Structures are given as C-alpha cells and as structure tokens.
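This report concerns only the one structure given below.
One protein chain omitted, others in place.
Up next is chain A:
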Amino acid sequence: MFVHYAQLGLLSLRRNPLLTALMIMSIAFGVAASMVTYAVFRAVSGDPIPQKSAHLFAPQVDNWGPQYNRKGEPASAMTYTDAMALMHAHKAKRQTVLFQVLMSVMPTQGSGLPFKSAGYATYGDFFSMFDVPFQYGQGWNAQDDDNRAAVAVISRDLNQKLFGGANSVGREIELEEQTYRIVGVTEHWDPKPRFFDMFNGNAYTDASEVYIPFTHAIDLKMDTGGNNSCSGVGNRGVGWDGWIRGECVWISPWVELDSKADADEYLQFLHAYAQEQQRAGRFSWAPNVRLRDVNAWLEFQHAVPPESRLSLTVALGFFVICLVNTIGLLLAKFMRRAPEIGIRRALGASRADIYRQFLAEAGMVGLAGGVLGLFLTGLGMAGAGMVFEPQIARLAHLDMSLVALTLLVAIGATVLAAFYPTWRAAQVQPAWQLKSN
C-alpha cells in the first residue's frame, strides 16, 4: 500500500512542477545550510579524547590574585614554580606539564636547509595519559625524565621526511643544533581541538611533530615557543633564570585521576598547596584553585569559535523558515486537490487513507529535497573554507553519518511540516466537494 501511495505522490508531484520545485528547493537549501554549519560545529565541539576525557584534568592555581586575575578565574597556565611543585608532589596517578617548543630540524641526508618543527617539551607520562599511538618504539620513561636525557619522540610525518618512514628508533636527530636519540615514532595523532594546549591558541593548528623531555629543555634554558602571560603583576623576573622564578605563566599542567574521589582529593591537594603559598607569603589571597576535566576545560577555554555557534544558530533559523514555507506550499498543493479528495472520500477512502496518502507524498518531497540538499551540502563543504577559517573548515567532512542525517532530517522535517496541510486535507467534506462541482 505504501508503494502505491508513494507512486501516487510522485505522480502528484509531477502535476505541479513549479510548486513542487519550490518545495524541494526550500527543503534542500534549509537542510544544506543546517548540515554544513552543523558539520563544522560537530568538528569543533566534539570530545577529542572520548575514552579518557572524564579522567584527564587541568589543574589551575591562582598566582595573580583578585587584582590581576581574569574575572576571578585563575590563569589558564602555570608558572614554572607551581608546575614543578605539582610534578614533585606526584599526587596523581599520572601527571605531566608541557610547553610548546619550536625547533629547527636538520635534514639527515643531503645539504637540505633546516626547517622548523613544532612540538612539546613534556614528561614521559604524556604519551600514556593522552593515549598517543606509536608506529615504532614508545615514549621515554620516568628515568629519562629524571636523567634529563636528550631523547625525542617524533611524528610519523617527520619520520617520513627525515628517514623515509623507516624505523628510526635508536637513531639520532639534530634539533636546534643539539643531538637527540629517537625513542619513538608516533602514528598520525592530532586530537582536535588540541585540548592539552588551549593556552597557546593551538586548538586547530597543524599536528605537532616532535616531543622532548621537559627537564632537558629546562637544562638548555629553552624558551617557550608559545604564549607567556604576565597579566599586570610586577614580579616577572629578569633574564631566563629570573623569568622561570617569576609570576608569568606559560606551562600547561595535566593530571590523570581515576575516580571522583581521586579528583576530590587532588582538588584538596591544590587547595592545600595554595594555602601553603599563602602562608609562605607568596600569595596574599585565599586559595583559588580549579580542577577541570577535558570537556569542562574546553568549555572554559571557548574551544567552539563563536562564529561556528552563531552560524549554526542562523542556519537553524533559516531551516525553520524553509519549513514554514513548505507548510504553506503543501497547504496550497493539497487544498488545490480538494475535489479529488472529495471523490476519494466519497468512494470509500477513510480519513486515515487520506493521511497516509498525503504524508507519503510529503515524504517523497522530503526525499527529493534531501537528495538535492545532500548535493548542496557537498557543495557547501567545498566552499566552507570561504566562510570559516581554513584550519577549521577542513575539519568538516561529509561522512556516512552526515549523509544519513541529511536525508533523515529532510524527510522527517517535511513529513512533520505536512501534518497540518494533511489534517486540512482530511477534513474535506466529500458531499460539499461533490455538490460544488
């Protein structure tokens, strides 16, 4: 029976090509606008590490105080002093601190010019905490951290560039004219947004290529390749040695905690640490600490660009208008067929039959709108770079789930829009129609 109604629907669509085309285009544009903006939104609002996001936390300690902090919130990064205190306290299951490094890499073969690779100076726990997948070897261990060893982990891409993709574990790499021994090569790994380095505005930048021990970087007096924020505080320190003892923040700390109880305990530890600093005279304010998990951290750091949210909102409004438009057009289309409905009803069709027939017809409109909408969505994805920042636009892609969603939304919304026109159609009085004709 459904097939019959669908066929009737198709026939009817052909009868009024202009009205039908208007409806289909309306649905298609509405659904395409919503889908393109949704794909971008989905890309930027997703959980970058779903299997662990509830167990990874970014601790914050307010070292600026109410006068210089931002609206009562502690800074988004830490001073060297506080970061070291957290590492030495060793209160979490795993912990790391990190800062961005930008290092020149000397090509291994030929007389190629050096190039720059971005990455992080961090602790060995980084790799296990963030589930970094390895192609060859593994991350360095705690002993390497303690020994302040000159070891490095490089990315698959950098390994390709330097060693043609061969297993380079144990080989040497020259970074900023220093020699490091490669201990691991990561698989392609690029969580988006890069939750662990929101402080440097690196949420959507290119994948990092190189990792070295934090302790070794400090030995080399390496400066951060990322941000350094001092707010209005006077104690900034002079020279590199002064700077790392000053109150400027530039290090992102992360801890892994298994349970709610562990998290509570860690928060208490942060509180106690801040209290201790207050007693020591470094802080002249009550402890102000935070412990946010990955998703809370992304929310706090506004990982979703306002443009993305705004355009999704506008696109949804746009879709609603398209649906209102469709209701009007369907109403016109269905009511134009009042005589036909009258005859069908007079010949014994029940109201339910009318409902089925017209909803099936609306379903066909929705399907056609969805297919055209899919095409427009594809077109919109290709042009997304014009509207969103290129590094964000390229994250959006048309996958199977989005294709299914597009068709489903188009059909569902059209059928929903058809309820009122169909109800009106079902109200047609057979006698009245027959009489007037």
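Everything that follows uses one rule, which is that a contact is a pair of C-beta atoms (placed from the backbone, for glycine too) under 8 Å apart; a residue touches a chain by one contact, two chains touch by 3 or more; residues count from 1.
The rule is short, and it goes like this: contacts and distances are computed from a predicted model.
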"Peptide ABC transporter permease", "Deblocking aminopeptidase", "RNA polymerase sigma-70 factor (ECF subfamily)" or "Spermidine/putrescine import ATP-binding protein PotA" - which is the UniProt name of the missing chain: "Peptide ABC transporter permease"
Which of A:V3, A:V238 or A:A261 contacts the chain that the document leaves out: A:V238
Contacting the left-out chain in the complete assembly, out of A:D223, A:D262 or A:E340: A:D223
Contact with the hidden chain (one of A:S104, A:Q268, A:S284 or A:Q429): A:S104
Absent-chain contact - pick from A:L11, A:A142 or A:V320: A:V320
Missing-partner contacts on chain A, residue numbers: 18-19, 22, 25-26, 29-30, 33, 67, 102, 104, 113-116, 176-177, 201, 220, 223, 225, 227, 232, 234, 236-240, 242-243, 305-307, 309-311, 314-315, 317-318, 320-322, 324-325, 327-329, 331-333, 335-336, 386-390, 420, 424, 437
